[in-house]
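One protein chain is absent from this view; the other protein chains keep their places.
Every chain is named by a letter (A, B and C) in the order it is written, and numbering of its residues begins at 1.
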Amino acid sequence: MASNRIRVTVWNEFRHEKKNAFIRQIYPDGMHKAIQSALAKNDDLSVRTATLDEPEHGLTDDVLNQTDVLIWWGHVAHAEVQDAIVDKVQKRILEGMGLIVLHSGHFSKIFRRMLGTNCSLKWREAGEKERLWVVEPSHPIAQGLGEYFELPHEEMYGERFDVPTPDKVVFISWFEGGEVFRSGCCWERGFGRIFYFRPGHETHPTYFDPHVQQVIKNAVRWAAPAFYGTHPCPNAKPLEEIRSVDTAKTKAGVLQ
Amino acid sequence: MASNRIRVTVWNEFRHEKKNAFIRQIYPDGMHKAIQSALAKNDDLSVRTATLDEPEHGLTDDVLNQTDVLIWWGHVAHAEVQDAIVDKVQKRILEGMGLIVLHSGHFSKIFRRMLGTNCSLKWREAGEKERLWVVEPSHPIAQGLGEYFELPHEEMYGERFDVPTPDKVVFISWFEGGEVFRSGCCWERGFGRIFYFRPGHETHPTYFDPHVQQVIKNAVRWAAPAFYGTHPCPNAKPLEEIRSVDTAKTKAGVLQ
Amino acid sequence: MASNRIRVTVWNEFRHEKKNAFIRQIYPDGMHKAIQSALAKNDDLSVRTATLDEPEHGLTDDVLNQTDVLIWWGHVAHAEVQDAIVDKVQKRILEGMGLIVLHSGHFSKIFRRMLGTNCSLKWREAGEKERLWVVEPSHPIAQGLGEYFELPHEEMYGERFDVPTPDKVVFISWFEGGEVFRSGCCWERGFGRIFYFRPGHETHPTYFDPHVQQVIKNAVRWAAPAFYGTHPCPNAKPLEEIRSVDTAKTKAGVLQ
Partner (left out) sequence: MASNRIRVTVWNEFRHEKKNAFIRQIYPDGMHKAIQSALAKNDDLSVRTATLDEPEHGLTDDVLNQTDVLIWWGHVAHAEVQDAIVDKVQKRILEGMGLIVLHSGHFSKIFRRMLGTNCSLKWREAGEKERLWVVEPSHPIAQGLGEYFELPHEEMYGERFDVPTPDKVVFISWFEGGEVFRSGCCWERGFGRIFYFRPGHETHPTYFDPHVQQVIKNAVRWAAPAFYGTHPCPNAKPLEEIRSVDTAKTKAGVLQ
């Protein structure tokens, strides 16, 4: 039944794929389409895409209000994302929508907005081997992966990753060149869940990797909200009788 | 020795005290001056003040660069704080400066910026009794306070307080009217420490209370950085030989 | 289908109900039976009970191996629980079984074993009013409860509650006599989830309260494992060639 499906929107900057022939060979329709195809095989997921150059970046009120989990890939055009859209996405996350940030999305406006930090890290594009170790085998995002999985060629991201201490670190990466990285990190903000997943450099076919697809699928299910709510700031009536009258204030006739 | 002192800047919106005679009677020179006086009694602290209506809100580059801990009180004029100043304060916190947010500062731009959430809560101005329970007796911010302390008349703040789960909740408040609140909350962002302390409504002489002064003094010492650092994003040379050459990519002559 | 049900075992010390006529009037068959009846109304739960005076306290290997979530109530006879049984329960929790500890179970051997702390607190039996505030409205354990719920008469538990900082505090209690308490606390240990829920003094009909029953039902579903696993300590073969031979050690002919 469609109404029970988790509604996923895969957002992609979609610039590398248009401008670079090598990257286009890997992702002819863009990374968002590769991720959409992988997710759409699951009956419990209903998946659409949105990209930077669509009106409102494809994230209209309508789309956002019908999105349970938003996946975000960006890199060279973070600055082009309008602040007004970031405001809306933030509000929707605080109300319950899940957010999955991929790879170079660590520097996106929305990720930094949600976390409050710089989100910087070390990097190297050497196409080296990455091995992702499962640190939390019982976590929903780790299901079906075994003790570790490998990507033959990836960009390196190394610590110090400047983020608030995650609630859970699900994966830690080992890189051939000698670095480590907290590659799968969970946070909660407001009523929304946030997952950062490291792999996915545009020059490697990472989003076709079955382990990577498994992680993203698991993360979508983990981040999907069972609860939506708002954040009012109400003037509350007392539930108990208040007997500590502030006579000084009363005498002065102070009105609030 | 002056150079070893913790350099504190007490920032106050300073509007209520100017406009309201009853409040001015309590804080003739503004809440910032009351807090400064209390802190300045400690030889290890060097305390200045800054207010909204000064140029750059009193937070010039010079002042920020010489501030180890920034204390923040705001209420009716949050929106008047310039975003460019908030950017600078955020950067300085991520580099190590401590931030102590007081009472209605929960809705300040800088607090919401650092935490990423709405920071909403319930409230009631009935001048009721508040009792703050020490939940973490061994925490530096709890030293010298005993099991609890009371404020005879305060504004009520009630849960749900929409903030990221604190690293530590040092105080939980009991209110006469029936609510509870996480009144002393610790977080870390970047290299900086953040403390939120609930009490301090402008119509009560809260900042003259010796327990409240003790908490702020403790919090200043806790938030003072031993370490300052920046958040670069360097391209890192490999520390180990990389043998997993991505031949597809090499053949295509891809340049990063 | 029975095999998909969450298998719950409600463990009760079952002493007060036998010895005290007033308590027996409230819980003629014991608190475990009241809790079992409430939970058994849910089709997804399969609920049995076990008590201290049964052989192996009713927690045979068979029972434990068929328990997904164990609920624990104890008070006057914590010391009579055999360490060998506690060992088995701990092992099962680390492998994935959920544990829900109720009220005076805070001093049970199993709770202290899992948390490593003393688990002490303040208390008072005055039959006062307790109001439990929902601090995490989006948490699975808070579903269906609204902003708060009240118990007209309960024993008071007050802070400092000596437990490791919970991953999440779902409820904070306000007590009429002036105290507060973290009344709903979540932790993870090994692959198992642990929830502490404060209410349930034997002289009050607390486990007949619909809100309390809702919390326990929610907690069972939250604590039920999707994953079971063991904790081996394997000697691991290298995944990469090791070239840093320790010649000093090799020469000495050291055997591991």
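Criterion: a residue touches a chain if its C-beta (ideal position, glycine included) is under 8 Å from a C-beta of that chain, and two chains touch if they have at least 3 such contacts.
This structure is a prediction, so every number in the text was calculated from the model and none was measured.
Colleague: Identify the residue among C:55, C:146 or C:234 that touches the chain left out of the display.
Modeller: Within the whole complex, the residue contacting the unshown chain is C:234.
Colleague: May I ask which residue of C:27, C:73 or C:187 touches the chain that does not appear here?
Modeller: Of the candidates C:27, C:73 or C:187, C:187 is in touch with the missing chain.
Colleague: For a quick check of understanding: of C:15, C:92, C:129 or C:198, which residue touches the chain that isn't displayed?
Modeller: With C:15, C:92, C:129 or C:198 as choices, the missing chain is touched by C:129.
Colleague: Touching the left-out chain: which of A:69, A:86 or A:172?
Modeller: Of the candidates A:69, A:86 or A:172, A:172 is in touch with the missing chain.
Colleague: What residues on subunit B make contact with the chain left out of this view?
Modeller: Residue positions of subunit B that touch the missing chain: 96, 131, 137-138, 140, 143, 167, 176, 188, 190-191, 225-227, 229, 239-240.
Colleague: Quickly run down the residues of subunit A that touch the omitted chain.
Modeller: Interface with the chain not displayed, on the subunit A side: 131, 133-137, 147, 158-161, 165, 167-169, 172-175, 178-180, 182.
Colleague: Give me the subunit C residues in contact with the hidden chain, please.
Modeller: Its contact residues with the unshown chain are 20, 22, 25, 90, 94, 107, 113-118, 120-129, 152-153, 156, 158, 162, 164-165, 167, 176-179, 187-190, 203-204, 231-240, 242-246, 249-250, 252, 254, 256.
By definition in this document, only the chains that are shown with their structure count from here on.
Colleague: Considering only mean CA positions as chain centres, point out the chain farthest from subunit C.
Modeller: B
Colleague: Averaging only over C-alpha atoms, locate the centres of subunit A and subunit C and give their separation in whole Å.
Modeller: 32
Colleague: Taking each chain's centre as the mean position of its Cα atoms, how many Å separate subunit A from subunit B?
Modeller: Once rounded, the distance between the two centres reads 27 Å.
Colleague: Just curious, how far off is subunit C from subunit B if you go by their C-alpha centres, in Å?
Modeller: The mean C-alpha positions of subunit B and subunit C differ by 36 Å.
Colleague: At which residue positions does subunit C touch at least two other chains?
Modeller: In subunit C, the residues touching two or more other chains are 131, 137, 167.
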